[in-house]
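Below is one structure. I have some questions about it.
Note that this complex is displayed minus one protein chain, with the remaining chains in position.
Let's look at chain A:
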């Protein structure tokens, strides 16, 4: 292991007694209880990773029990008052964001089956803690880059629900004018760089945005630019060349980026363990000289802790981090996936670890919110999502004239016609009826 502080760590072991294995076995226990106030995991103690033991159900993942090798720090048992991981305001914000994500995706399913949206639609149910935990730790100027499972990333980043729903309905008021669809959510205003259908192809784009930050600071000498980029992608992507190529470049040039793996164990119907020789994705960070971190992705506060750490590390110029979030999608890969391969035992194991239910419990038990507060939030979100549907329904379809408008940023790219004029000056062009 490298002597530098870039050695792999597993952050999920916030105290010696909690291992990632335990939270899988205790299907019923909330993994948010038992937090200790503690110093940053990145400067913390060394951990030894052992594998092999711990329970593994038929499709359970290989145990990755983390135990501290140093003598446990003698800390007094946590008192409720010690736990200050979120303020009430922050807690409500996180809760609202997760509810928005869940409610929106549920509405998408309904709308899809009512033939309001089409094609391939990939829902995020169950993974809300990752999007909320990470994106809510960002500043407005920071960038995110996603995959086809991008609705909730867009919402967390601030793209209005109306615009996302309209885009899904294929209307002109969608965030991409109806031209992108479910898998291609973009927002210049909210710094969402996509929305990509091919796995892995967004990672270099994210890496480029991070490169831009470094370039702006070091070449253009603009120190006001300190944007961090987050790249979200799944377990299947981690076997793809672009993943490794970008980890290499980001580490080489210390780019301000965090690579967030949403490991939900399945790439459509391909079990992560059938596809991957070394299933511990976080370990691969070390191969490139960056910290590789594993976190319980069903726990928004744990995700947030890791996120804040990784983002701060990137922002101060120390380079990239690879974060593997253990998470699960409650629905199939897409709305067209019959989801027949995943065993009920596995689904149930994760169903009881619903990040929203867990966080709700946490907020209530720690007196950060009342039932009424949370009900009010749920009602507010219901209204937002209903409004989004109404707005999308009422919005116009893109007119024919829109067909050719965005093929080129500079429409002279359509060339010079036989009459000597640029094609884009042809009136049939603006009507969308010109042939190109």
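Just so it is clear, a contact is a pair of C-beta atoms (placed from the backbone, for glycine too) under 8 Å apart; a residue touches a chain by one contact, two chains touch by 3 or more; residues count from 1.
Basically, contacts and distances are computed from a predicted model.
Per its UniProt entry, the chain excluded from the display bears the name "pyruvate dehydrogenase (acetyl-transferring)", taken from "pyruvate dehydrogenase (acetyl-transferring)", "tRNA-intron lyase", "DNA replication complex GINS protein PSF2" or "DELLA protein". Here the missing chain is touched by one residue of A:130, A:144, A:161 or A:206, and it is A:206. Although one chain is not drawn, the whole complex shows that of A:116, A:184 or A:283 it is A:184 that touches it. The residue touching the chain not shown here, chosen from A:215, A:273 or A:330, is A:215.
Summary of contacts with the chain left out: across A:241, A:344, A:367 or A:427, the touching residue is A:241. For chain A, the residues touching the chain absent from view are 143, 145, 174-181, 184, 186-188, 193-198, 201, 203-212, 214-216, 218-220, 241-242, 245-246, 248-249, 252, 405-410, 412-423, 425.
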